[in-house]
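Complex shown without one protein chain; remaining protein chains in place.
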Amino acid sequence: MKKHLLLSTILGFALTGAALAEKHPVTGEELAANQAYSYWMLDAIKSIDPHILASVEDSDVARSLFEGLYDEDGDGNLVPAGALENTVSEDLTTYTFKLRPEAKWSNGDPVVAQDYVDGWQRLVDPATASEYAWYMELMQVVNAAEVIAGTKPPAELGVKAIDANTLEVKILAPLPYFTKMLTHPSTFPSNKANEAKFGADWTKPENLVGNGPYLLKEHIPGEKVVMEKSPTYWDAASVIMSPITALTINDENAALVRFQAGELDRTTVPAGQFPRLSAEFPDEAKSTPYSCSYTYIMNLGEGVGNPALKDVRVRKALSYALDRDIVVNNILQGGQRPAYNWTHWALNGFTVPVIDYSTWTQAERDTKAAELLAEAGFTAENPLKLTINYNTSEAHQKIAVAVQQMWKQKLAVELTPQNFEWKVHTDKMKAGDFEMARYAWCGDYNEASTYLDLFTQYSGQNDAKFANDAYDALLKEAKTLADPSPNYTKAEEILAAEMPMIPIYHYAKVDMIKSDIKGLPENNVQQTWYAKDLYRIQK
Amino acid sequence: MLSFIFKRLLVAIPTLLILIMLSFLLMHAAPGGPFTQDRAIPPEILANLNAKYGLDQPLWRQMITYVWGIVAHFDFGPSFIYKDRTVNEIIAQGFPVTLTYGAYAFALAVVAGVSLGVMAAIFHNTWADYLAVGISIGAQVLPNFVMAPILVVVFTLWLGWLPGGGWEGGKWPYVIMPMIALATAYMASIARITRSSMLEVLTSNHIRTARAKGLPTWKVITRHALKPALIPVISYLGPAFVAMITGSVVVDMYFSTGGIGKAFVDAALNRDYAVMMGVTLLVGFLTIVFNLLVDVLYAWIDPKIRY
Partner (left out) sequence: MALTIVDYQALATRLATLDEVKGRSLWADARVRFMRNKAAVVGVCLLIFVTLYALFGEYLAAWAYEDIDWGIMGKAADMGQPSLANGHYFGVDDLGRDLFARAAQGTRISLIVGLIGALISVVVGTLYGAIAGYVGGRTDLIMMRIVDILLAIPFMFVVILLLVMFGRSLSMLFLGIGLLSWLSMARIVRGQTLTLKGREFIEAARATGVPTFIIITRHIVPNLLGIVAVYATLLIPEMILLESFISFLGLGVQEPLTSLGRLISEGASTINYGTLWQLAFPLFFFIVTMFAFFFVGDGLRDALDPKDR
């Protein structure tokens, strides 16, 4: 018996030895024996349920446990996942998806078209009360709005299963980026039987049934989520990394220490630390563009905010005098780019329009700013007094304080930064109770309209209360155009001319990543990543 | 004694009710709600959410439903933010963690604090006394949010002895730093109290008598002086233990232990009404229980006290 055990141990070693020499099936790189991966999360996972979750961190985990119709590759292009291909009708409003027949749930059931129908209906069902139900409205799926409002039953949503492997979706109007929206977890299928069986407990590790490359092993909120490779996944053969561990660490600096101590493979770089870290660890410090834009919006609403800001000269003066290079090079220092327009520069297929003042030197901008402000009647003797709201965060605070000094020194503007915690800040912004406010927007999908739509009058997020009919018309028209780029350029020009907000910088994702980890996206501005694409090479 | 305990427990009920009402009103008066976001939720969806979580009801009805849920089913409701979890689950997961490192820290604080205090008293006005007093004041004024990063840098990054965070079900390497970070300030207070009361006891008549009989110092201390000297320490322990539980937020943030302190602060900032209520109630209840325990212990150590 004992001998037997010994023998099997030796055999086991031999087998692992064989695995050691394994090569990556596509790139041919030699793989390390250790394929465990752990990464940093700021906060605890709020929900794993794809139709309930709302945060980026939730989505990262959900993409490992579940799979939707399409995935994204490292450049942000669509890759067939649950769907093999799709066809679209002549009028561009009916999509038909051919589903992957071999896709399975982790309990062995095949993933069928009806599961997608169930999932999509579940998202909009008022009983689910999903915060992301609007996503289906954004996708323009027929009857989505009515189902959410409760005027039509979920069954009338414009999605149906033609047969087990054919899914048909009807949308209200042509939407050029419709398929790009299908990578979001809100559009994932749903295993109705399992959800019914366990009710609210179905996301517990022991109950969860998923169709993704990983299984949920452990979930301790505030500490960690552990996932292991799923044997039932249709492409299990090419999944290399396992287990995947997401650690919640509320303090970025503590996370960096733990990265340096070898407890993490990926963590974020605290503001201002990138230059030092990239000098010290050139292989590990990485900065890649990330589809979010940072701005100060100004309250243009009637009867609210600061009357001085209703004058476009004042708004322009403030924007010109804000030295973005200092914000980017001296405060953030992480490869972010100064922003003179609203849409993130790295978006797929987007060409940054040439905005007049982006080509000037800062000295020219400052001179122009002083002129404009004087024209508007504000001088050192009669200084402009303003407040800016920002939410609690080291970086926001630094930027606000720096801007205060810039405006004070260049324009004699008396700016009072007001710090509020997040909920209060948001509440004030939504209620129009602010003069200027810090704001940032992250693109929902990889296309410029996700940014530009924000400042239309029909957008629910237009907290600046910017109202410009020509702008709205341009964006409405863009939805139907084969090439909407000219419209986007014109829209950006209107924003620069009217300056309802001061664009400050375009985000970058600044991370420390162990140099032997491969497969993370390098050019995907959405920063959508898939644990199944990762691997660790032998060094 | 029993009737005293009974009476105190009876008072606990209105206390907790007032606590519920107070925190309920405060919470709902705060700007923003659990579903306030920068990406505004359309009104129809907000209505669905409010209906699901009962926020569409008038405030008094919400409060009655809440209290009834606790009394009838011991159900503290669902979390509004951590939607996969109920408040009961969140507390059941976080509270044992906090209680574990809290208890270790408490033990460390008491043992080290009392020893330090006794030593200082025995060697009154010598270098040992000054050292002990210096250490204890130093430990008291060094905030634990300074202590925690120092510990991590030293023990994790430089020495590589201990993991920089996590809990792993409470394995000992994961407990050490939270324990130290949490214990120091309380250790210092205990040392200071012990020292002053010990000094007082040492000058009292029965100790002088014991010394006059020629008993060795350590015997005088352990047999005669320690017990009376500890009485003021004990009255400090109740509030100290509760303060440790609430003070655990720093530990939870730096060491990612997943305890209840962080859960509360998160709940307050996220307007997760149910979790905030649950944790507040729990800590209120603990406060009452520990104050009662201390009073009982007090009576037990000092027979002169009668209730």
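Letters A and B name the chains as they come in the text, with residue numbers starting at 1 for each one.
Note that a residue touches a chain if its C-beta (ideal position, glycine included) is under 8 Å from a C-beta of that chain, and two chains touch if they have at least 3 such contacts.
Keep in mind that what you see is a predicted model, and the values were worked out from it rather than measured.
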{"item": "Contact set of the excluded chain (shown chains only)", "value": "A, B"}
{"item": "Residue of A:Ile331, A:Ala412 or A:Ile494 touching the missing chain in the full complex", "value": "A:Ile331"}
{"item": "Chain not shown: contacting residue from B:Ile90, B:Ala105, B:Val175 or B:Ala188", "value": "B:Ala188"}
{"item": "Omitted-chain contact residue, chosen from A:Thr392, A:Thr480 or A:Asn523", "value": "A:Thr392"}
{"item": "Chain A residues touching the omitted chain (full complex)", "value": "251, 253, 256-257, 270, 272-273, 276, 326, 329-331, 333, 392, 394, 397-398, 400-402, 404-405, 417-421, 423-424"}
{"item": "Hidden partner chain, residues of chain B it touches", "value": "11-12, 14-15, 18-19, 22-23, 26-27, 29-31, 137-138, 140-143, 145-146, 149-150, 153, 157, 185-186, 188-189, 192-193, 196-197, 232, 235-236, 239-240, 242-243, 246-247, 249-250, 264-265, 268-269, 276, 279-280, 283-284, 287-288, 291"}
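Assume only the chains that are shown with their structure count from here on.
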{"item": "Whole-Å gap separating chain A and chain B, where each centre is the average of the chain's CA atoms", "value": "38"}
{"item": "In the complex, chain B residues that touch chain A", "value": "30-33, 35-42, 44-45, 48-49, 51-53, 78, 81-86, 90, 93-94, 149, 152-153, 156-157, 160, 163-167, 252-259, 262-263, 266, 269-271"}
{"item": "Complex contact set, residues of chain A against chain B", "value": "43-49, 52, 54, 126-127, 129-131, 133-134, 137, 145, 148-150, 200, 203-204, 220-224, 247-251, 253-254, 257-258, 260-261, 263, 421-424, 426-430, 439-440, 460-461"}
